[in-house]
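The structure under discussion appears below in the form of structure tokens.
A protein chain is absent from this complex, but the other protein chains hold their places.
Going by the order they are written in, the chains are A and B; count residues from 1 in each one.
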Amino acid sequence: MDYEIVIGLEIHVELSTKSKIFCGCTTEFGGDINTHCCPVCTSMPGTLPVMNKKVVEYAAKAGLAMNCSVANFSKMDRKNYFYPDLPKAYQISQFDLPICKGGHVDIETDGGTKRIGITRIHMEEDAGKLLHDQWGKGTLVDYNRCGVPLIEIVSEPDMRSAREARDFAEKVRSILQYVGVSDCKMQEGSLRADVNLSVRPMGSNVLGTRTEMKNLNSFRSIYRAAESEAERQIKLIESGEAVVQETRRWDDDAGKSYSMRSKEEAHDYRYFPEPDLVPIEISDSLIDEYRKSLPEMPWERFERYTGELGIPEYDASLITASVKTADFFDKAVFSGADPKAASNWIMGDLMKLMKEIDTEDIPFDGEELAKLLKLIDSKKINNNIGKTVFAEMFRTGKAAGTIVSEKGLEVVSDEGLLDKVVEKVIEENPKSVADYLAGKDKAVGFLMGQVMKETKGKANPQIINGLIKDKLDAMKGM
Amino acid sequence: MMDIRKLTIKTAAMALRKKEISPVELIEKFYERIDVTDETIGAYISLEKEKALEQAAKASSMIDDGSSLLAGIPMAVKDNMCTEGTKTTCGSRILGNFIPPYTATAVSRLGEAGAVMLGKLNMDEFAMGGSTENSYYRKTRNPWNTKMVPGGSSGGSAAAVASGQAIFTLGSDTGGSIRQPAAFCGVVGLKPTYGTVSRYGLVAFASSLDQIGPVTKTVEDSAIVLNAIAGRDKRDSTSIDTGINDYTQGINESPVGMKACIPVQYLSEGVAPEVRSKVQKAIEYYESIGVRCEETSLELADYAIAAYYIISSAEASSNLARYDGIKYGYRSNDFNSLLDLYKNSRSEGFGDEVKRRIMLGTYALSSGYYDAYYKKALKVRTLIKQEFDKLFDEYDFIIGPTAPTTAYPIGEKEGNPLEMYLGDVFTVSVNIAGLPAISVPCGLDSAGLPVGMQLIGRAHGERTILRAAHAYEMGNPFPIAEEVSHGL
Partner (left out) sequence: MKISKETVLYVADLARLNLSDEESERLSDEMGRILGYMEKLNSLDTSNVKAMEHVEPVSNVLREDIVEESFERDLILSNAPDEQDGAFRVPKVVE
């Protein structure tokens, strides 16, 4: 029997506003326990929420970037439940009138482009964090994260494989970074996904019983969790058992999920409209303004890179995968760099350096790369030195020109000087000379390497190549 | 020798200005009075003598430059408004040791105007009740007859003013909690239009109904206090800019030509005969001074209590969920798990009436019942507001009794919650519709207990009802409670 896997994702994203959604406390990550708090976000008696304007703007823009319609009228609601990380014992969220509805995001699959529907996007507040007491005597509660603004993006159950689920999540993340509403730093928890999954016989249009795995915070775990759960459900069904509707906890280290059945009475959240906040009305003209203010989306840039700029599709898709590399590339080209050259440097050197320290941040902008390339093109430094300089730029954030002059890395083109070095190297390496004279042209390479060594890599390769060949050829004639 | 029981804001301000008494002396006199009377009256939960004397000492410059009528005036605040550094209990065990690190906006504004806070006042627990008998801490007694309840939930606020323990107080009103105790204690109680006074720092009972308001001896004093506390507060999203700068404006204007109406439902058989007759006399007085009074009908009057109790209990059940023994407040000593901690702390910390309302409210919001109860009540709310709006197209204000009876004996209504709820019949619809209303004394019944008359105005129509109430007061001066010695 062939089975179809049906997956929907709920993605929670922390918005990158400076202050929290209902009070002025900072949203900065980290910070000593309970030092980003005030009476409002710790729910002291008598306190009241006041809505942050930027949260509405960011939520609307995120929705527009995902092709949603933004509601002219929306409101906040209370979702009531008891848990220590929720100080008011209710979360202010949106129930029946969310800010955005009905959008889609396209992903690439083997079968071509696939459209994944977005059911809705709503605004809500994040809860605090529970920490485990090292003495094992209890659980500790930190409210710093309480009140950090979130949007929850709910997809239609349109994904049919673990890969599609992961690709969708990656695409959403990329879009949000492009729009600039979240840094999406998954290791800081600013993007988390819940995977809802069920299986059914291929061809059936009745949904199977689904399970939910919550708070996955890496693409790898989204993929593995989905894959594992699909397998688990299929195995159950094939052995005649039924899938239980439940929430499961995914343990990425163990590669397995566990039932959280003990938590499993269906919650009665008793949603009702938040009486302490007034409704949010967004006019059509404001929605238009938001739409116009959206930066160029990844697919738009892809078109431009492959079209206007003539970059291969593979390169373009790698560069547009992150808004930071795309912005970097655009700036470099704008500052005069050759698109193909810039693209090569980004895909090669830059991405390697970023991967080494596992960062998404680039400590300088594309204009600096353009300047570096100019130095190379004008032969002030050679390509290899260029790579060294680039790594130094990445490490220190200093400009190429500064590094070259500080370290004296200019290409040495002084023929007189080089002549002397070439003479020296030839003298010191009789074997190579002999090899060359015996017909091994490759020996030149070795000699060049030695000259480079002597000149600490700064020799102008064309010049020394010429000098070496001249001198050796002259010896031939002897 | 100054009889401080008779002092109003205006007369006290004058005495201070003329240096007939110093601010510190005035405060000390009030503490003496509290010493003598409060064991019987029981209006105060806590006193802040040291801070008050410090405040009084600082008031002199504001008194001298005349910049604020409230400078140096002794007042007290219902114990559900947060006061930084001073215990704020809401009349409950569950906040028995809670000391807020911040002050409610309305109270801060009084402080900025130079008023001096003597202490925090007793109340029904979390403002739920009509007699102040639901306080965890003590009973408050009616200064007119100490065997009787002072009304509630702002019983302490009303009793303190009536017995001369403070020149004015702040109370809060969700379904009548300022007006009804004002009526029972023979003082003036005003609930402003919803949104006029910031709720920031007022411990929430029912968010869409709660308002802070003044309890005073005279109508003009009420306007003076309202001036100090009203106005948009950026910390309260439901507080609005009313555009009104001075609530005393026009208070002395002649009432001739005003039009009042009396809904027949307000003078029905359910109202005690003596209450009815006193209110009718007041209506006759209005007619005699040129106010046109007509009978009308409020068909929905009967439905207001049901709608009120559903809405207020539902909101309260959510607002009180934060009392969990984790961040502040009472924590049970008896628990083995988180669930125990929640259940035991809340069950030991809350009184019966609070639990009853939490249960009602939780039920009304729960799955399957939301539409039938909460949503339905919100729709009835729309109808009630529309009915009032229609009346205000024609009339300037509505007259009726504040409560169907005068004060009753302490302990009489225990064990009968529904009956107690029905006593709110004239006040709750005002909160449902978000309108302003004022209760003024309009006589004493044959047992010597005060009768209160309520004037209801259109939204932001405080000046109209203040003007009408002031006109009544000028022809019918309000009596003050005799020296407390009876009923012991």
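Points to keep in mind about this one:
Heads up, the rule we're going with is that contacts are C-beta pairs under 8 Å (C-beta built on N, C-alpha and C of every residue); 3 or more make two chains touch, one makes a residue touch a chain.
All values reported here derive from a predicted model rather than from experimental measurement.
Shown chains touched by the hidden chain across the complete assembly: A, B. Considering B:Leu69, B:Ala206, B:Leu226 or B:Ala433, the position touching the chain not shown turns out to be B:Ala433 (whole complex). Across the entire complex, the residue among B:Phe30, B:Phe98 or B:Tyr136 in touch with the chain not shown is B:Phe98.
For the chain missing from the display, the contacting residue among B:Ser68, B:Ser317 or B:Thr427 is B:Ser317, taking the whole complex into account. Set against the missing chain, the residues B:Ala282, B:Val380 or B:Val425 yield one that touches it, B:Val380. Residue positions on chain B in contact with the hidden chain: 97-99, 101, 194-195, 208, 234, 237-238, 240, 300, 302-303, 305-307, 309-310, 317, 321, 324-331, 335-344, 346-347, 350, 355-356, 358-360, 362-363, 366, 373, 375-383, 385, 417-418, 421, 433-434, 459, in rising order. Across the interface with the omitted chain, chain A contributes residues 17-19, 23-26, 32-39, 42, 50-56, 75, 82, 84, 130-131, 133, 136-143, 249, 260, 262, 268, 270, 273, 275, 277-281.
Here is the rule we go by: only the chains that are shown with their structure count from here on.
Averaged Cα coordinates give chain A a centre that lies 56 Å from the centre of chain B. Across the complex, chain B is touched by residues 39, 42-51, 78, 80, 82, 84, 87-90, 139, 141, 268, 270-272, 275-278 of chain A.
Chain B meets chain A in the complex at residues 80-82, 88, 90, 95, 98, 100-102, 104, 199-204, 206-208, 234-238, 314-315, 318, 321-322, 324, 326-328, 338, 342, 362, 365-367, 370, 374.
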